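The structure under discussion appears below in the form of structure tokens.
Note that one protein chain of the assembly has been removed; the remaining protein chains are unaltered in position.
Let's turn to chain A:
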Amino acid sequence: MTTKNALIGLWAETSIHAGAGSSVDGIDLPIQREGHSQWPCVFGSSVKGALRTKAEDKLGKDNTSITYVFGPDSSSDKASEHAGALLVSDARLLLLPVRSLTSHYKWVTCPAILQRLLRDAERLNISLKFTVPDVKESGIAITSATEATDLFLEEYRFTTNTADLTDLITVLAKITGIQSEELSDQLVIVSNDQFSYLAKYATPVTPHIAIDNEKKVVEKGALWYEETLAPETILYFALSAHKSRGDDMPAEAILNCITQGLFAESPYLQLGGNETVGMGWCKVTVLASEA
């Protein structure tokens, strides 16, 4: 194989605001979303930028490994000498935390998201074995609870169907680092249509103001609405490493720069904006390919 791959799980410990840059539907600062499904995501360029920032913080901006892995700095006169050896995918949604009257929150996903995870893992040569539960009907939610009951997600009431989700939960625990027992309590699978609605409208949108500190009043015109991905959101992204063009570092060494070099000691990554107010911190789990 000329490439080495890894699947990186991200467990948001604080809210993430990876901004889309233009306002929609009354939200001044919406989050990034996939164009066709409108599922929240974090674009690959944002994820790569976050990885590079962590690497520069650790090794210094002028470290040659950084140049080989990520490519030369775009402002340097060597910007077009060679590309970076690391390909970074968008961070894709896996589990969306949704508020529930029945519990503190639930981790919600759908068959389409799980099927995409299987496809991504297969392509990255990572073996994930589980059966995607079949949920087509609206108002039905699959959980691993032992008895069927009513479940409230946002303003909707679902009737739960119980299923054996052991394999799925084992896989999700492996990708996210979340305890299986916790997943077993919190995991809910709804239909693709219902998930689309939740992914679009169940994300927090919060008003912000700026205060004039001298007068202690709100500054005129300084009110904006900002959308975020809630803490506990689970995302994942793919890394694909090639042999470096700069110094012929093999693909495995390039991948290790990230998986070992960046995350072995400190398995955290800050994604998106508002870093100074504590946003964007994710716990990282690395799942390397088998060959």
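We adopt the following convention: contacts are C-beta pairs under 8 Å (C-beta built on N, C-alpha and C of every residue); 3 or more make two chains touch, one makes a residue touch a chain; residues count from 1.
As a convention for this text, contacts and distances are computed from a predicted model.
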Can you pick, from "Carbohydrate ABC transporter membrane protein 2 (CUT1 family)", "Ascorbate-specific PTS system EIIC component", "Type III-B CRISPR module-associated protein Cmr3" or "Molybdopterin converting factor small subunit", the UniProt name of the chain not shown? "Type III-B CRISPR module-associated protein Cmr3"
The one of A:Ser15, A:Thr109, A:Ser240 or A:Thr285 in touch with the missing chain is A:Ser240
From the list A:Gly35, A:Pro207 or A:Gly221, pick the residue that touches the absent chain. A:Gly35
Hidden partner chain, residues of chain A it touches: 1-3, 5, 19-22, 32, 34-36, 43-45, 48-49, 52-53, 56-57, 61, 74-75, 80-81, 83-84, 87-90, 92, 120, 122-125, 238, 240, 242-243, 245, 248, 275-276
